[in-house]
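Only one protein chain is missing from this complex, and each of the others stays in its spot.
Should a chain be cited, it is by its letter among A and B, assigned in written order, with residues numbered from 1 in that chain.
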Amino acid sequence: MRIALFVTCVNDTLYPGTGRAVVRLLERLGHEVVFSEDQTCCGQMHYNSGYRRDAQRLAVRFLRTFEGADAVVAPSGSCAAMIRDNYPRLGEDGSRLQRAAAELAPRVYDLSELLVDVLGVTDVGAYFPHTVTYHPTCHGLRMLRLGDRPYRLLRAVRGLSLVDLPGAAECCGFGGTFAVKNPDVSAAMGSDKARNAASTGAEVLCAVDNSCLMHIGGTLSRERAGMRVVHLAEILASTEREPALA
Amino acid sequence: MSSATFVGMPAFPDAARGATGNAQLRHNLRKATHTIRGKRGEVVEELDDWAGLREAGRAVKDRTLRHLDHYLERLEEAVTAAGGTVHWASDADEARAIVTRLVHATGEREVVKVKSMATQEIELNNALEQEGITAYETDLAELIVQLGDDLPSHFLVPAIHRNRAEIGRIFRERMGAWGVPAPEGLGDDPRELAEAARRHLRQKFLETRVAVSGANFAVADTGSMVVLESEGNGRMCLTLPETLISVVGIEKLVPSWSDLEVFMQLLPRSSTGERMNPYSTVWTGVTPGDGPQEFHLVLLDNGRTDTLADRVGRQALRCIRCSACLNICPVYERTGGHAYGSVYPGPIGAILTPQLQGMQGPVEKALPFASTLCGACYDVCPVAIDIPEVLVHLRERAVEGKRPGPEKTAMAAAEWVLDDPRRMHLAQRAASSLRGAVPRRLPGPGAAWTDTRDLPDIPERPFRDWWREHARGGEEQR
Partner (left out) sequence: MSAPLGSRERVLAKVRAALADVPRGEDPGDAPVPRDYARTHRQGPALDLLVDRLEDYRAQVRRVRGAELPAAVAEALERRGAARVAVPGDAPGEWFSRSGAEVLRDAPWEDRVLSVSELDAVDGAVTGCAVAVAETGTIILDTGEHQGRRALTLVPDYHLCVVRARQVVDGVPEAVERLDPVLPQTWISGPSATSDIELERVEGVHGPRTLEVLLVE
């Protein structure tokens, strides 16, 4: 299958390893990945912060870039949710933006949805000999409704031991600009999430969104918790020959 | 004018700073919200048709709101026909004046009150006090707030921020000033505290001739009013006095009696996490020989019609004040209700207060941003208010009214960069060139991040540079 990668601006700039992992994984599974260099950002930050017109311009760019794609994969739950949930209500009723969004949105997938629902695999042949706990993220849990897909993928990874995260359903406190507009509440939530994660004794906290992981990882690192944060794509791409954690 | 916000409260981010630093408050809130979340979860799980009930609840409220003028007139007609008197108040001033005049007309100087958000919103107790009328709050939590000269911080449990030890102290120190003092040697056991409240209020219930209440529902077809409660203070106030004055927001209507079959399932389970609350009272106008022989219904607008005019924001008027969104909210759990600076705290307050009050003041402007948009509130809302959608919508209104400043400039610059892949690439390269040179703690606005969190390492090069090489079949490297 030919899959268009929307790497997202955050991954492109700060977490290129996640993008590389998606490409390696999908190619290993025998699929073709295409990456349009016209892509930039889905507009989530502008939309969530009240800058609707800016978000509309970025949405128009996104829809133009990915028009006609069979499947678009975004290794970021919040970006996938932005496109699927919010694009259709970003344009005025009957506008081109609204029509284009309604047309493309159903073919935009988070990585775990693409693998399980579209490509029909749960065992992707990965090897990751570490104890992992999974943070489901708000967008993954309540908007995309990823359900057990990420857990099924993780359980099929050889060597991986999955442990439950207490208070998993609760937001980590990132919230985009919330993290700096309301730093005290954001930090209090992040600290509780980090404590829950550390209490599992896992070596790695995994999620489908690097924004959340940046916040939780930044907190864990500041608190010297000795726990790594790793995107789901990197665990699934990991093999004996090319391990995710060097 | 209207007064849903507390006077002199700082805007949310500043108020939250104090709250998150208060270990006792954090502990009280965590314990209480987690207890109620668990109970709600169990009794909601028990009903396999919850989604259907929720959808019906949403639709009944939407029908009411779409034809509110029709249903208000029906309600007025039905209440009047049943022997009640209907009054209309455009704003808090009018409502306070109506209630004050009605109490004066009875010649009484004391009223007993059933917990009511609407009367808190219009700050009725202060207005009555200025007219020489003492209002006694009878709900246990309201009593704690009143005796402690405190502010409510939750719809259902206004004293959720207090633990048993604090409540015991307030009762011991303050009950005497308001009437029957606390029993000698009163401890902190909730049973003892409830018993003390019973003794403190008993004579007031049996002797006071005027009561003031709100209502959970007003049935347009029949003129019936419904009040849900737990302790029996509601029944006391709604049954024993001679005159009953109910202040009810115009959004509290439901079209017909049978609609209660939906809400009497949704509300108790969402609210106290019980299959049914201990007591509910239903009354229709005046019943000869039973209950108050004079009934006044004060219909309150106070910003509700402004809210109704906003096509996205109007869904906030579906709210049945269950407080499930407060109990589930991770932000509320850390800050408590006072930080929201309004009688309507939590996620619903963050969308209701700015709409009822307008968005001129700093408190109202900050509220739509007091959320991570995590969506837990929408999930538990029994009438499916998409709170995150309304928050984003109100953020847009806040941004529209904003003067140019650093944030607007930064957002415009970000959009300019992101709307062009070449500009974005240049910015990525510039970031990579700073690799290793970024201090651990940033100065200025960046400190909001780095005070508590480390920054991620900036990679050597962005993904798109690797992709070019990869697409050419080049050596893969990290």
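Convention: contacts are C-beta pairs under 8 Å (C-beta built on N, C-alpha and C of every residue); 3 or more make two chains touch, one makes a residue touch a chain.
Note that the coordinates shown come from a computational prediction; the quantities given were computed from them, not determined experimentally.
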Displayed chains contacting the withheld chain: B
Candidates B:11, B:157, B:182 or B:247 - the one touching the absent chain: B:157
Contact partner of the left-out chain, one of B:26, B:172 or B:235: B:235
Residue among B:265, B:315, B:357 or B:450 touching the omitted chain: B:265
Sole contact to the chain not displayed, among B:155, B:283, B:369 or B:449: B:283
Residues in chain B touching the chain absent from view: 28, 31-32, 35-36, 46-49, 52-53, 55-56, 59-60, 62-63, 66-73, 82, 85, 87-90, 94, 97-98, 102, 105, 138-141, 144, 157, 159-160, 163-164, 167, 190-191, 193-195, 197-198, 201-202, 205-206, 219, 222, 224, 230-233, 235-236, 239-240, 250, 255, 257-258, 260-262, 264-265, 268, 272, 274-284, 287, 289-291, 296, 299, 301, 305-306, 308-309, 311, 314
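As a convention for this text, only the chains that are shown with their structure count from here on.
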Centroid spacing, where centroids are CA-atom means, of chain A and chain B in whole angstrom: 32
Chain A residues touching chain B - in the complex, by the definition given at the top: 7, 9, 11-17, 19-20, 23-24, 35, 37-41, 43, 45-52, 54, 57-58, 61, 89, 138-139, 142-143, 169-171, 173-191, 214-215, 217-219, 221-222
Chain B residues within the chain A interface of the complex: 12-13, 16-17, 20-21, 26, 330-331, 334-335, 368-376, 378-379, 389, 392, 394-399, 411-412, 414-415, 418-421, 424, 427-428, 431, 445, 448-449, 451-456, 458-459, 461-467, 470-471, 476, 478
